[in-house]
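Removed: one protein chain of the complex. Kept in place: all other protein chains.
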Amino acid sequence: MTRLPRISDLAGDTEGWGFFLCTYKELRPIRSGELLLFTLQDATGQISAKLFDDIERFKDEFEAGEFVRVEARTTTFQGQQQLAVTHIRRVNPPQDRLQGFREEDCVLSAPRSIDEMWAELTTHVESVRDPHIRVLLNRVLADHQAQLREWPAAQQIHHAYRGGLLEHVVKMADVGRHLAGAYEANEDLVLAGVILHDIGKLQELTYEPGDATYSRDGNLVGHIGLGLVMVREMINGISGFPDDLRAHVEHLVMSHHGRREHGSPVEPKTIEAFILAAVDELDAKLNQVRRAVSEDPGADEFTVWHRRLGRVLFKGFPRP
Amino acid sequence: MTRLPRISDLAGDTEGWGFFLCTYKELRPIRSGELLLFTLQDATGQISAKLFDDIERFKDEFEAGEFVRVEARTTTFQGQQQLAVTHIRRVNPPQDRLQGFREEDCVLSAPRSIDEMWAELTTHVESVRDPHIRVLLNRVLADHQAQLREWPAAQQIHHAYRGGLLEHVVKMADVGRHLAGAYEANEDLVLAGVILHDIGKLQELTYEPGDATYSRDGNLVGHIGLGLVMVREMINGISGFPDDLRAHVEHLVMSHHGRREHGSPVEPKTIEAFILAAVDELDAKLNQVRRAVSEDPGADEFTVWHRRLGRVLFKGFPRP
Amino acid sequence: MTRLPRISDLAGDTEGWGFFLCTYKELRPIRSGELLLFTLQDATGQISAKLFDDIERFKDEFEAGEFVRVEARTTTFQGQQQLAVTHIRRVNPPQDRLQGFREEDCVLSAPRSIDEMWAELTTHVESVRDPHIRVLLNRVLADHQAQLREWPAAQQIHHAYRGGLLEHVVKMADVGRHLAGAYEANEDLVLAGVILHDIGKLQELTYEPGDATYSRDGNLVGHIGLGLVMVREMINGISGFPDDLRAHVEHLVMSHHGRREHGSPVEPKTIEAFILAAVDELDAKLNQVRRAVSEDPGADEFTVWHRRLGRVLFKGFPRP
Amino acid sequence: MTRLPRISDLAGDTEGWGFFLCTYKELRPIRSGELLLFTLQDATGQISAKLFDDIERFKDEFEAGEFVRVEARTTTFQGQQQLAVTHIRRVNPPQDRLQGFREEDCVLSAPRSIDEMWAELTTHVESVRDPHIRVLLNRVLADHQAQLREWPAAQQIHHAYRGGLLEHVVKMADVGRHLAGAYEANEDLVLAGVILHDIGKLQELTYEPGDATYSRDGNLVGHIGLGLVMVREMINGISGFPDDLRAHVEHLVMSHHGRREHGSPVEPKTIEAFILAAVDELDAKLNQVRRAVSEDPGADEFTVWHRRLGRVLFKGFPRP
Amino acid sequence: MTRLPRISDLAGDTEGWGFFLCTYKELRPIRSGELLLFTLQDATGQISAKLFDDIERFKDEFEAGEFVRVEARTTTFQGQQQLAVTHIRRVNPPQDRLQGFREEDCVLSAPRSIDEMWAELTTHVESVRDPHIRVLLNRVLADHQAQLREWPAAQQIHHAYRGGLLEHVVKMADVGRHLAGAYEANEDLVLAGVILHDIGKLQELTYEPGDATYSRDGNLVGHIGLGLVMVREMINGISGFPDDLRAHVEHLVMSHHGRREHGSPVEPKTIEAFILAAVDELDAKLNQVRRAVSEDPGADEFTVWHRRLGRVLFKGFPRP
Partner (left out) sequence: MTRLPRISDLAGDTEGWGFFLCTYKELRPIRSGELLLFTLQDATGQISAKLFDDIERFKDEFEAGEFVRVEARTTTFQGQQQLAVTHIRRVNPPQDRLQGFREEDCVLSAPRSIDEMWAELTTHVESVRDPHIRVLLNRVLADHQAQLREWPAAQQIHHAYRGGLLEHVVKMADVGRHLAGAYEANEDLVLAGVILHDIGKLQELTYEPGDATYSRDGNLVGHIGLGLVMVREMINGISGFPDDLRAHVEHLVMSHHGRREHGSPVEPKTIEAFILAAVDELDAKLNQVRRAVSEDPGADEFTVWHRRLGRVLFKGFPRP
């Protein structure tokens, strides 16, 4: 039996074994006994799986949240690819590492390497000319490095995978700085907004590999308020930080959703805030578009209906 | 010449002198020279005024923001009462106090006495049973007494006068605690929400007698965010304050506008938060309704069209 | 075999027998034959049930709308508790009463006793000082007592159970009168609004124990119009009822949804109407919140997503 | 001095005398004395007027609400035609009738003759085949003839002139019956809906020639509710009127605004109700369009911006 | 075995054979093997079908998009009628025609005969008096006859069947011309708008019997834009077509959805455009209403909830 390819590369009629993270598990009673339904992921995608036989033997061999070793073949159910599993057990790290098991390969992740994106981010910060903003951003990167490297940007919707927040921030930094230049905005401020606008997500979400959930503070206070408090506390710790600069940085955090009905209690009132909100919205949308296009199973020029975007998407045009 | 009655008591054809606060002043050029347009207020209301003659003599006798002594008679312009002024000069406190001048009589104010409302508020706080909330609320009252007694609740719209915030809070405390009882909600938490929900307004607005304006932080961060930071800092200073209680109190601040399109980044998720948002909205609306009814000049059963509420209001029914 | 506890008290792995109302029944064909799906309720809640074996024997033993005796054990399907039924038959009242069967125990009901709530309501009416309103309200209670005691306040959404309308009205009377006092509104009028605002529901809905449906008039005219006609007819029968008072009472009925997009053809134009609309909306929402919190099966601090309210709800805080 | 043409025919530089209704009068104080501002109307339109000289002599010669005799010449102010008045006095009927004064010529009116429109309406009613509907409609016409002939359809917006309601109903009857035929709807019901849908306006508005205002019931209950009560009472007086027919007729009244946000508490649920709502909305809009086009003063192909419709309108195409 | 009745006439417990179009086919794996799910249609309606036995034998006997011969009996699943199929195979035209197979009987179609509707349409066009519009419309009918006779008016929602566009246009022509007469609009222009407003649908949709899908241009450009281009090209080919008439015709195409949020980049600015948009919306809605009423399976006076219209519909009243 050969090793299964990455989930994003799974083809029509494949059989083999592989390591995955199990993110959902249900023992569903059916008339003639029981059925195991579960969801598997690796760095490149997610797939539904079913196990029909020997339920008694396998049902305690793994739980949701664990890494597993699986034997399966691909099948199709209602137009969606699935795995028909015949064997499954939790990973035994010492032994399975010899077969090539690595945690990070089994967790849905940003397509780019985290180290590479982190290097890009630090380069951005090094270019900051305003001394107070530079101190502030260096402190953010130093204090929150571990989380900033791993966190998703959201629980679902967009960049909802390991390193997603970093991917989101790095892309916004590139684009935001160009826009700042084009519109004679303060580039340092735009970069500060990019790096800090979602900083409250580090408290809004709790993240275990493959599983982001809302924290109590996330549900009750929300990432905009949590981010404001974090930024205020960091700036309080920097002596001589000008008060109008503080207010402007906080404005970027508070207004970054662009409109009140999107959850920003104040709306953009500066060039920098308008740029930040536009870049944030565009990056979130394009992440969904690209994902919908790349995951669409059909052979048509258009994807199936995308419920959140409320439309189909065109796949037909060759990219450069 | 007799003393003019309070603005709210001004009748059709009155002449006399009085002390007021001037809140607006404009020297308008007209074909045959110039005209002085200004606005006067006392504790009970506001009125437009005009001065046609001896402009040269009077135009430097006062500025907007100053208390003034005025000689005038009432007149009517486009259905609104006005003052036709013949003499005006800034108040000379030592001398004018002998004639009965008192600052607080000349500033638009809540109808109830501030001391009385403050006593009511402290009584509410004394009844709190949760020790942490009691410490928190006592600290709020101690730290912000001066402002909490004077501040308006808004720049325009509702409770936009001296003591307006206190009037708003005291009425909400009465109503909110009753609702907490009726719905088995936590009465202490509701009271905390009532007292803290608009605490950010102390930083959102700057208030000089008769003149509330948005501060830089008010425009850029907004009172919901400012209030959150203030609450977080006060709670950080209280040792042993339970974390779930902190999160709930902050939730009340963040969600008190009830809906995202009204500026709350998170929406009510607890009985207490639903009560607070409902009481806040109702008190703000009823303040506008009562004001519109009492200030309506006409003799009809209905007021003129109220632009903000989008309707006329019924004046016809005898109150109990 | 022991008796099953109340539905709201059903625990993980219970077996026993009990009396219920069956509110839904479906014979679903499956590949290997048929399956009986049905819904059971008692005073405290509702539960889905399935029967797999001996379909031929049981399928004519009961119909939707009948009281049944059931033998079953609890099970879980997709995270929801269910009953796996092994025996079912319609109740035989003479015989089953000996086992403790009582109709009212098997119909989903308000948590408080109907007699107690009714007494509270009559006490409210006795306190009315305006003679015309008192006559009117006494007539309402006399003419519609049977329905007012039993009716739900809605088909689904809120207070959708036996006695729900009474529960809604009694709570609103308590709260509404306090608000009337706080805002110097006419307490008698607010009480009239509370008792009459949903009176059209007696014609809008037809109610059989456990089953509220829209009547023809309910669908075509709606409870606001039906209520207006009922009120007009009752007032026409009271000689000397002042016309402005009639118009105000009718205004309360017409405007009680608060906004046109919520179905009120006229919007509140008096203090009393603003209070009524606010109290109605708050009571309806809090009924949903409390229900969602108490019925939520999970162990988390937050409920699952509440589709109608569009949010999760916080369960974490100890009530007083 | 010659007689002035009808208001709709007034040209650039005309002088003369005429009879009008004065609908507004204001004595505005200006620096050098006073100015009389007033509004005049005749059957064809409305015009602003000013009087600068001999204010003392003329100011008590007339009041708003009176018919007046005027000497004036046309002038232009901010692109709008006006009358510069030199003499004005109230009409002296016995004497002025000799000069051709007739009340109905001085009140803004529907363009078609009221007698002609009334004849058309009775012809429609005679064609009704359903005996109950025929009795009902005959009763409406008999009981309310005087008002139905005179009333405007609204205070402003559309058909806001003498005979406007009749014009609206007659046009809707023609169009509605054709649509009923086209869609195999019940023609009698559609006609009933057309005649009854705005019947509540007879109580919602009080109408004096040239002056429609909202009544107390109009403001507090609204024409949809008032119409429902009127219809119910009339049907109660017709023995044997089928109950489902009654419900359907009432549904037409309640749903005729088509959507809840337009003030209908229930939305159309029958073919007849959909037709009625569509015809009502279209007739109201086309009345505004035609009026805007015919009153537009400019020479361009397009009218000035129409605030209520939110657009300019095309005048350029020759009508058949 | 007898022949099955038309789908719209299928009764509770019928067995027989028939010809249909298969529009959907799925081989669904279940625990004990596989199940064939498919959808069948004839001229009068659509029905779900299942085949449980001899899957291996039947699964290659037909594909979606083919005409089939079926043996089945009616059954009920979750309140909906279905066909339980026992034999199925693709149609063999030469042989099956002898049994009465005709393509057009098996494709969901407008209820009226296409020839009859087409004759009606040409009669309308012959009545046009404006020579340029007559040339234009004759050209449309000549150039697009084949498509205009067959095309549906939409993929789903309304008139979504063979001949649906023609049915929509013919009904709108009747109604639109009457309205043009009633409102002194240009009848020729209204007819031009009726015939051309959806002409872009011929490119927006591709239509195979029983299967309408969006084309690439349909998704990317949309029928309003496509229609504009088609109209411009046709008019360019007619020498002497007046430019203001061209602009007005194009305006009818661009504005026929009535409002920007419904997809019209410009809103109606002429009487003719208002009429066209109203007639289009009403005809689309009434087609849905009539369909919902006629397809509703229940015995109640009201249909089940109509998701798109957001209401139930009244079936209770006898049509004339």
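Lettered A, B, C, D and E in written order, each chain numbered from 1.
Following the convention adopted for this analysis, contacts are C-beta pairs under 8 Å (C-beta built on N, C-alpha and C of every residue); 3 or more make two chains touch, one makes a residue touch a chain.
It should be emphasised that the depicted structure is a prediction, and the values quoted were computed from it without experimental measurement.
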{"item": "Where the missing chain makes contact, among the chains that are shown", "value": "A, B, D, E"}
{"item": "Sole contact to the chain not displayed, among A:54, A:208, A:244 or A:300", "value": "A:244"}
{"item": "Sole residue of E:8, E:76, E:206 or E:219 that reaches the chain not shown, by the stated touch rule", "value": "E:219"}
{"item": "Selected residue (touches chain absent from view) among B:216, B:259, B:290 or B:306", "value": "B:216"}
{"item": "Residue of E:97, E:260 or E:308 touching the missing chain in the full complex", "value": "E:260"}
{"item": "Touch criterion as defined above, residue of A:157, A:282 or A:304 at the omitted chain", "value": "A:282"}
{"item": "Contact set of chain A toward the excluded chain (per top definition)", "value": "129, 171, 174-175, 178-179, 182-189, 244-245, 248, 251, 267, 269-271, 274-275, 278, 281-282, 285-286, 289-290, 302, 310-314, 316-317, 319-320"}
{"item": "On chain E, residues whose C-beta touches the chain left out of the figure", "value": "216-217, 219-222, 224-225, 228-229, 232, 244, 247-248, 250-251, 254, 260-266, 269"}
{"item": "Touch residues of chain D, complete complex, unshown partner", "value": "30, 32, 35, 52, 75, 77-78, 301-302, 312, 314, 316"}
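By definition in this document, only the chains that are shown with their structure count from here on.
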{"item": "Other chains in touch with both chain D and chain E", "value": "C"}
{"item": "Size of the rotation, in steps of 5 degrees, that lays the CA trace of chain C over chain D", "value": "180"}
{"item": "Residue-number overlap at the chain A/chain C interface, same or different (half cut)", "value": "different"}
{"item": "Inter-centroid spacing, chain E versus chain C (mean Cα positions, whole Å)", "value": "43"}
{"item": "Touching two or more other chains - residue numbers and ranges from chain D", "value": "216, 219-220, 244, 248, 251, 269"}
{"item": "Graph class of chain-chain contacts, one of line, ring, star, complete, other", "value": "other"}
{"item": "Set of all touching chain pairs, with the criterion as stated earlier", "value": "A-B, A-C, A-E, B-C, B-D, C-D, C-E, D-E"}
